[in-house]
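Here it is, the structure, as structure tokens.
One protein chain is absent from this view; the other protein chains keep their places.
What follows is subunit A.
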Amino acid sequence: MTTTDERPAGFENNDHKPIGHGRMLRKEDPRFIRGRGNYVDDVQLPGMLHCAILRSPVAHARIVSIDTSAAEAHPKVKAVVTGAALTELGLAWMPTLSGDVQAVLATDKVRFQGQEVAFVVAEDRYAARDALELIDVEYDVLDPVVDVRTALDPSAPVIRDDLDGKQNNHIFDWETGDEAATEAVFASADVVVSEDIVYPRVHPAPMETCGCVAEYDRIDSRLTLWSTSQAPHAHRTLYAIVAGLPEHKIRVISPDIGGGFGGKVPIYPGYVCAIVGSIVTGKPVKWMEDRSENLTSTGFARDYIMRGEIAATRDGRILAVRTNVLADHGAFNGVAAPVKYPAGFFGVFTGSYDLQAAYCKMTAVYTNKAPGGVAYACSFRITEAVYLIERIVDCLAYELEMDPVELRIKNFIQPDQFPYRTKTGWVYDSGDYEPTMRKALELAGYEELRREQVERRARGELMGIGVSFFTEAVGAGPRKDMDILGLGMADGCELRVHPTGKAVVRLSVQSQGQGHETTFAQIVAEEIGIPPADIDVVHGDTDQTPFGLGTYGSRSTPVSGAAAALVARKVRDKARIIASGMLEVSVADLEWVKGAFHVKGDPEKSVTIQDIAMRAHGAGDLPEGIEGGLEAQICYNPENLTYPHGAYICVVDIDPGTAQVKVRRFVAVDDCGTRINPMIIEGQVHRGLTDGVGMALMEMIAFDEDGNCLGGSLMDYLIPTALEVPDWETGFTVTPSPHHPIGAKGVGESATVGSPPAIVNAVVDALKPFGIRHADMPLTPSRVWDAMRGVPRPPV
């Protein structure tokens, strides 16, 4: 691993533990490395039963009849529940995160292959699965809508006839920017380039599938739910609303989570089935999806067909960008995004460039495919936006015969323009793009690579160099603009310092591998001077943590990280008053050095935070008006999103005989503002870059013409391994966020967002000798070979 970040002395001995920000090993790792993580599937309760779900084998059909008698007769089966039974309970349908409804169990029709039709609760997982085979469902198969381009044809079958008066498959139209102004710029521009760009449907495919254990206590009317949730508090409120259970009687626990990537933001029918199963049987019920269920029924991502247009002057001044998007949302609109943003934050498709105008029009439609449109580490659709702009800028460079780096630098928003309001209304908080780009160029040896490319091309070899530059918008979000189903996106945080100076910080966000137990301890440590090892981070249990909206969209550090810093400062402010009493000086005469207050000009006279904690809880008087104890609570409402950026450079080689792409090098320079734990940041970046290789080169959830999902196993839906990725070369610049208390910006998804265009740009660059300007993902050998013969095909 190469990095420009100097590792502090002692790192190699694994003993570097800063009091505050800095590189330190993750506090949670010993338990994961020793196999002592505690995941939902590890939860075992006395008398626990198991739930299995019967799913539709076809994409679109009317349910004629369901016969469950044979399944009910199975000796180990405790309950069989169909949509009809749920209708009686008023639970057959549930709200999605974007104001649509989704069937928990199909009542009238099935609308995608893999849709939930019935469930069985049995004594063990095997019996539950066996009993599914005993349920007899008669389907009247209907024509499916598979090709999103024909979904709005008047002749297309109407998928959502459950919605009153619905006559077509239209979900919404959405636009942003100024159509007329953009048209005016395009009409008079020297150069206009347009390209059809597809971002195929992909799946988060976390290592741990979704699941839960529901325990409904009939005596106490109390529901405890261990679940794979990225947002336990939001889920609790939604269960209260959907199931009519009182919220104070619901406890949602998200224990260790084996990867989420956005796929664990929504509430899936399976969770509701397990809850109903527990209510019906009076026993705890576990439901754990299998791999195929996860890939075929839980939230997918992307699936945008985009027409991108860019207008520029002949000498490479970008003037305007315009796009028309057709969005495939599947059978139910289950997009997870703040309510006012049906297309997520796609509005940042203007990228990192200073434009005169921009416009986007989007149409979203239903198809007979799994619902979703969730994150997959996309920061609410910024993956699609960045891919569009970074691909179309390269198309422009191609037409202008300009170096893609030069073109980008020429059009960057300048440092003195921040805060910068884009033509679609986003206010970028801070940025200094050119140094980040230059650092990446330097790390990559860009000039040298271009020279090498000339030589190789002369020998008939196919080498490509791809560049992308992204600006992300993360940390949702200001409650005046952003809510999910009416829940504001502010986060609570609570900090208690115990008498001996150890502390516990309680957060609403939920780690799925991001290292929260370390990062948040470090944030508090930096502010209050207690070593991270002495700070316990509690998360993932609604009974033990304050309310907040959870971890996705790279929001944890921008929102909860700010909350953690501010709550620590609040505690420190109180500690200062107590210290003034202990040292018998006025507050103004105290100076804070990390971990202690001392009297100005007399460093010998000091008290540590640990001394203060003991005094706060101990005997003796405290300064007037000060209560005992050393703790605080806040709720942080972000003023704006944070806007991290980065410059990525990818080098690929393509075998001219077989069209196989090899990613030779990848340089990633990220700017996420203040860096709390550089090792964790690098880990996040490595993960995202690997994701990018997957999406660019192999991942896609495809369907046949009958709507059968062709990606239902990891044999069919490929995700990259260590052998497909190069030795990542990372670097960084630091442009703090002006409004975040410690200047930090999010970074969890930057690499997922920024890497696909760099890789695709590299492949397309390698294919330049064939006159190729664009080729769609996934760039499998077969599809690259098509491109080499001049017939690049869209993947859908």
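In the analysis below, a contact is a pair of C-beta atoms (placed from the backbone, for glycine too) under 8 Å apart; a residue touches a chain by one contact, two chains touch by 3 or more; residues count from 1.
Quick note on the criterion: contacts and distances are computed from a predicted model.
Q: Name the absent chain as its UniProt record does, using one of the following: "Dihydroorotase", "Phosphate ABC transporter ATP-binding protein PstB", "Carbon monoxide dehydrogenase medium subunit" or "Polar amino acid transport system permease protein".
A: Per the UniProt record, the undisplayed chain of the complex is "Carbon monoxide dehydrogenase medium subunit".
Q: Out of A:62, A:125, A:410 or A:617, which is the one that touches the chain we can't see?
A: A:125
Q: Have a look at A:70, A:339 or A:702 and name the one touching the chain we're not showing.
A: A:702
Q: I need the residue numbers on subunit A that touch the omitted chain, in ascending order.
A: Residues in contact with the chain left out: 41, 125-126, 129-130, 133, 288, 290-292, 657-660, 698, 702, 710, 713, 715-716, 718, 720-721, 723-724, 780-782, 785-786.
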